[in-house]
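As you look at this complex, bear in mind that one protein chain is not there, while each of the others sits in place.
Here is subunit A:
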Amino acid sequence: MSLNVKLRRMRKKPPAGWDAIESTLEEFEQKMRDAETDSHEGKRKSEAVWPIFRINHQRSRYIYDLYYKKEEISKELYQFCIDGKFVDAQLIAKWKKQGYENLCCVRCVQARDTNFGTNCVCRVPRAKIDSDRVIECVHCGCRGCSG
């Protein structure tokens, strides 16, 4: 959905620093649209959705870093992004927790979705996993998001 369409949803006007981030957010929006309309040829059924999760992570990461790490964004702008659903609020909520700083997507820690009530395989720390082959998790194609 276009950035402007989302903007129309919001009752308020975007706060001060919006122009700086608007272009990047527009790019992410474009990428997302491409990922959504990509053909499914040559990809596995689960693999087709991976770019969506990836871009979602990247976009949320951008805003999160700007606010919490680099502090280049005001609290109002950050709140504006969350309210306007420009970022994945639930994912960011996880990033604030210790040990989940690099979480790939919320699906991978959802124990209810697995057969044995565990996390996804990408949550296993690199040190503990000894597989000679690379692991790509089935949900988002993550290759290890902790450790």
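Everything that follows uses one rule, which is that a residue touches a chain if its C-beta (ideal position, glycine included) is under 8 Å from a C-beta of that chain, and two chains touch if they have at least 3 such contacts; residues count from 1.
The rule is short, and it goes like this: contacts and distances are computed from a predicted model.
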The chain missing from this complex carries, among "CDAN1-interacting nuclease 1", "Response regulatory domain-containing protein", "Pre-mRNA-splicing factor RBM22" or "NADH-ubiquinone oxidoreductase chain 2", the UniProt name "Pre-mRNA-splicing factor RBM22"
In the whole complex, of A:Glu22, A:Glu76 or A:Glu136, the residue touching the missing chain would be A:Glu136
For subunit A, which residues reach the chain that was dropped from this view?
42, 115-116, 133-136
